[in-house]
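See below for the structure under consideration.
Excluded from the complex is one protein chain; the other protein chains are retained at their positions.
What follows is chain A.
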C-alpha cells in the first residue's frame, strides 16, 4: 500500500524501531529560543553532556525581545536575564545565535524558512508549539517541551510514537478577499481544538496548491490550535522557487539531488489516511474568533452565538465563560464589536506578504481615533524588506506604530501588552484568556481584517471600506 507524505518523511528518519518502543527519530534541524532552553542547557551541564550536532542547531531571541529602543539595555531585569542566559549558553556550548540587533534575528519560525534551513523532507523541532509552521515546506515539524529540547541537544534524536494521519482537503478556490487565515480559523472551528489530537494533518486540494509559501505557513502554523502537533503540505514548484538561492538552500548538484528527492514527497494515490475532512473553499468568507479558544470562531458576517444553542454541556459552559470573559452578548453582530488595539505580526502573520496585505488596505487611509495599531515584522529581515518597499511609511502615515521584530503582543512577554479589559483584533494565533496581557480580550483575524478593523474601529473586512468615505487623497 502507498504511504502518506507524513509517513514517508517519518520513515526516512527512523534511527531505531523495536517492538513495544516508540520509534527513535532523527532530527534534521533544531531551533532554539530563550524561553524553553535554559533548563535544557542546565541539564546538559549537570550531566557533563555536549551538543551532539552544532551544525544542525541554531538559536535566536524572540519571545522576550522589546520592539522599541532595541539599542538600549532591556528594561525588564527578568527578561534581560533570560536573554543573557541564552547568550551565555550558546557561547559555552558553541551554538550559532542571532541575538537582538542581528540582521537574522526574529521569530524563530520566520527565521528558519527565510534562511532556507527549513526544507522539504526534513524533521524540524523547537521548544515552541508553533513549530508546525515549517510543515508548509513538506517538513515534519513539531513543538517539543524542554525535556525534549535537552534530549535533542544531547542525541539529535527523539523517541516518538508514530502519529496517525488526517487529510484536510480544501476543494475549489478561495473566494476573492478570503485568506489563508480565514481558512485555518474555519478549519479549527469545524474540527475543534482537540480534533487533530494524535494526528499529523496534511492540507491538500486545489485551494492549498494555489497558496503562496507565506500563506501555507499561516495554515500549518495553526495546526496546533486544532490539537495537531504537526501539519504538512506537499512540496511543489512554489516551494522550490521559494527556497532557490536562499542562504542555506542546496546548490549545484546538491540542489538537483534535493529537488529529485523533494519531488517524491507526495502522498501516494493508494495511500490511506486515518481520517479525512473535506472543506469547500467556495463557502468560506472572512472569519474571526469571538471566544477564548481558537475553535470559538465564526464568519465575520455572523453574530455572537448563544451558548444555549450548544448541545454539549461542556461546550455550552465554555461558551458561557467565554462570553463573560470577552464582555460580549449572545446575538450581537460580530461587526459591531469595537476594538482598542490592532496587532499585525507573529509567526502566524508576520511575514512580508502579510505586511503588504495590511499596508495595501491602509495606504492613504487612517487608523480610527482611539485605536492603537502595532505592526511588528516577524523578523529583522522582514522589517528591512518592508522598509525597502516603503511599507513602514504607509503604516506610519496611517497612524500605526512600526516596531522591531519579535513575538511581541502575540503573548505579551515583552512590554507590548493589552491592559485589563482592552480588546484587540490580532493576527496572532491564540485568543486565550490573558494571552495578550492580563484581562485582555483577543479576536483572531487575518491581516486584511486587522487593517480594515483599524480603519473603522470595529471588526470589519476590507469590503466594508468605502473608498469615497475613508480614503484620503494621496499626499494629504
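Assume a residue touches a chain if its C-beta (ideal position, glycine included) is under 8 Å from a C-beta of that chain, and two chains touch if they have at least 3 such contacts; residues count from 1.
Criterion: contacts and distances are computed from a predicted model.
The chain absent from the displayed complex carries the UniProt protein name "3-isopropylmalate dehydratase small subunit", chosen from "Arsenosugar biosynthesis radical SAM protein ArsS", "ABC transporter permease", "3-isopropylmalate dehydratase small subunit" or "Fe-S cluster assembly protein SufD". In the complete complex, the hidden chain is touched by one of A:87, A:190, A:248 or A:372, namely A:248. The chain that is not drawn here is touched, among residues A:148, A:179, A:267 or A:289, by A:148.
The hidden chain makes contact, of the residues A:105, A:119, A:165 or A:448, with A:119. Remark: the omitted chain is touched by one listed residue; of A:4, A:36, A:165 or A:179 this is A:36.
In the complete assembly, the contact with the undisplayed chain comes from A:317, out of A:75, A:317 or A:387. Listed for chain A, the residues touching the missing chain in the whole complex are 13, 15-16, 20-22, 24, 26, 28-29, 35-36, 38-39, 42-43, 47, 49, 53-58, 63-64, 76, 78-79, 81-82, 85, 96, 116-119, 122, 127-129, 143-148, 150-151, 154-157, 159, 161, 193-194, 197-198, 224-225, 227-229, 248-250, 254-255, 257-258, 261, 293, 295, 314-315, 317-318, 321, 411-413, 430, 432-435, 438.
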